[in-house]
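Everything below concerns the one structure shown next.
With one protein chain withheld, the remaining protein chains of the complex are depicted in position.
Each chain carries a letter (A and B) given by its place in the written order, and its residues are counted from 1.
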Amino acid sequence: MSTAQSISHRESKPDNYLTHSRGFLSWALTLDHKRIGLMYLVFVLAAFLFGGTFAELLRTSLLTPNHWMFPSNYPIHTADAALNVANATLNAAHDTEAKLFYNNMFSLHGAVMVFMFIIPAVPAVLGNFILPMMLGAKDVAFPRLNLMSFYIYLIGACFVSWVLMGGILRILFGLHVPFGYGLDTGWTFYTPFSTSKAEDGMVAVVAGVFILGFSSILTGVNFIATIHTLRPRGMTWFRMPLFLWALYATSIIQILATPVLAITLLLLLAERLLHVGIFDSSIGGDPVLFQHFFWFYSHPAVYIMILPGMGVISEVISVHSRKHIFGYNFIAFSSVALALLGFLVWGHHLFVAGQSNLADSIFSLLTFSVAIPSAVKVFNWLATLYRGSIRFTPAMLYSLGFILLFTIGGLTGLFLGALETDVPLHDTYFVIAHFHYVMVGSMVFAFLSGMYHWYPKMSGKMCNQNWGRFAAILLFIGFNVTFFPQFIMGAHGMPRRWATYPAEFQPYHIISTIGAYIMAISLITVALNWLTGLLWGRKAPANPWGGNSLEWHTSSPPPHDNFLVPPVADDPYNLAAWEYDASIDGWVLRKTDPVPAPPDRTRPVAH
Amino acid sequence: MSLTHSNDIPAPVAKDVGPNDPHGVHAVPKRLLMAVYIALVVCTFLTVGASKVDMGDANIWVALLIAMVKGALVIMFFMHLWWDSPFNAMALITALFFVALFIGLALLDAHSYQYEIKPTPMATPAPQL
Partner (left out) sequence: MSSASTTETSVHHGGHEHHDPHLAHHFDTPEQQFNSAKLGMWVFLGTEVLMFGGLFCVYSIYRHNYPLVFKFASETYLSTFWGTLNTLILITSSLTMAWGVRAVQLNQKKLLVVCLSLTLLGAGGFLVIKGIEWHAKWNEHVWFGVWNKYNGLNDESFRAPPPAQPTTEPVVAIMPPPPVSIRATDMDANTGIDISQIKPRYDYAFSQTIQAPSVAPSVEKPSPENANEHYRQLSDAAQWRVNTFFSCYFLMTGLHGIHVVVGMGLITWLLIRSLRNDFSSEYFTPVDLIGLYWHLVDLIWIFLFPLLYLIH
């Protein structure tokens, strides 16, 4: 086991990127894309933990309609009139506190999850780690920019955390930190509420999101330049793994949409702090314009979140069903099509916001066009699975879950894209459920799928597959228990963002909350699974799954420069080139096609 | 986008003007620089002059047209895009296209904005015209 036969004899050197250099500074100042990816992973998971905690808290508070976490049922019909008055005051205070608490929970949940977890999760973690290796390159095009974008992410996260710290200080010690308390606008920061009545913490969070946006932009610039200029000779555009196509499409959105978010948030801050009168109707602005601005970014941002996940699924489905990906060109172009069409549909968020009827109709029509590339992807994945030899690894289970949940999320999106049905469903739990089916059911599943797929490559260890399978199935169950009742609630008219609700909805809310707890258990299982794998897992072979994209052509974990022998760019889905070797529980290249590669097909030689 | 080509960077352009230069980058000749500069200055005065002439709604389009000509001169010659990789031009054009898309679709909606909040017909019946 320990003397694992790698695919190349020259990889027997023990040095890898984790042991290449030691000490805190060797990580903090590293230019190695793999280490930067891991550093992102730590902070992204921390954000996920915080966002998840907020979600559990708000689900818990919704167990009953009457804020049971802030009891406010002091008797007000006693004989003592003074006591009645005092109790009524207490009730009112608890009520306000409960509502503020609830508002903060859902706003922070949304803002932290969207801007600090979902958007960077796949591109910044998996993309950073895998992209250069898939290209057979030593690093991304601009390693220093990469490190800078990580630190920009950290600075932005600090701004958001400021609100968290301010809230804790205020609750525990009664201290008031400037701009440090309360985000009660929701993650969308809608005007005029955000510019007039919202709590101060909104300023810090908006500034934080503004900064996080730059991190996103720089990552996008880096990836585009990398894919354009660092592809090895032999890797044409149509020999790129589909994950790279997805990351390329994501980067296009990141550089085209995120600057508009930056200017939107800048205007929002100017409005709130300087009262410039662009969005605030009381001084001549237009709140609907804010929604145009915000959704010009945030609708494409939905594709920033989902596209890299789709790229992961394309890899995992092919490798774990031992079949060449079906319809490569269609999947590749549908990624780009989604990226571009995503820019044409933002108006469907404004159907009930006072947008003109003409714009309503146009945006509603355009919204349906997004269904085409989405469906193209799903059908091609299904065709890939058809008659494949499917192995139910954790990565595969998450991918299968993705396909199912994304389909449900996408189809319910049709109800929201259609003008007529959106009006009653707008701002109900139906939207919440739809959004979570696409974001959690798809994006988080894809992230976990990718993490399980590349975990051996990142850590050099294998984690326990059975616990991984258990967690995947549990997450699938918990997710559906949480969010499916919300479709029903929404269709019955349960409004989103309400701290209380009519009693008829209580059964649904209880089921939903139980589902949220199941999800928490399964995610904790995942975390423990990864940690135990890291500590006690057996050493991973270079290619544990038999994939043929270039990252599997190097050792696990990879050396500092990724490859000791420059790899040959081949069809990334030519899985037949590998055969299973039981002695290492991994895959090795067939003898008929041995490495090392012929020198004339290596990366470009100098002229 | 040259989708089938393995490397987007075109071969170095012929060094017709720039002398020994390892990057194959074009050094813009002095005369061209000065000609572009003079054109920019002339266009500046032209746009000031044009704004004094009443052309009705056409004024803003004339002003924008002159600005686009100036911008194109700066982009092509000061920023070397004339000799540069086509992908770089595409990056810029894509950005401009999406700005146009954003402004266009947002303007589409601006038609419907109420100029000011009007009293509802119920509160004050509209005068008979």
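Please note the rule applied: contacts are C-beta pairs under 8 Å (C-beta built on N, C-alpha and C of every residue); 3 or more make two chains touch, one makes a residue touch a chain.
Keep in mind the model is a prediction, meaning the values are calculated, not measured.
K.L.:
Using the document's definition of touch, tell me which of A:Ala111, A:Ala262, A:Ile325 or A:Val370 contacts the absent chain.
P.N.:
A:Ala262
K.L.:
Identify the residue among A:Leu18, A:Leu41, A:Ala137 or A:Ile408 that touches the chain left out of the display.
P.N.:
Considering all chains, including the one not shown, the answer is A:Ala137.
K.L.:
By the contact definition given up top, give the residues of chain B that touch the hidden chain.
P.N.:
Residues in contact with the chain left out: 8-9, 12, 18-25, 27-28, 30, 33, 36-37, 40-41, 44-45, 47-48, 50-55, 59-60, 63-64, 66-67, 70-71, 74-75, 77-80, 84-85, 87-88, 91-92, 94-96, 98-99, 102-103, 106-107, 110, 113, 115-117.
K.L.:
Since one chain isn't shown, list which residues of chain A touch it in the complete complex.
P.N.:
31, 132, 137-145, 217, 220-222, 224-226, 228-230, 255-260, 262-264, 266-267, 270-271, 274-278, 282-286, 289, 292-293, 560-561, 564, 566, 599, 602-607
The rule is short, and it goes like this: only the chains that are shown with their structure count from here on.
K.L.:
When the centre of a chain is set as the mean of its C-alpha atoms, what distance in Å lies between chain A and chain B?
P.N.:
So the centroids are 35 Å from each other.
K.L.:
Help me check something: in the complex, which residues belonging to chain B touch chain A?
P.N.:
It comes out as residues 3-9, 87, 94-95, 98, 101-102, 105-106, 108-109, 111-113.
K.L.:
Tell me, which parts of chain A touch chain B in their complex?
P.N.:
These residues of chain A touch chain B: 228-229, 231, 233-238, 256, 260, 286, 288-289, 292, 296, 343-344, 346-347, 355-359, 362, 604.
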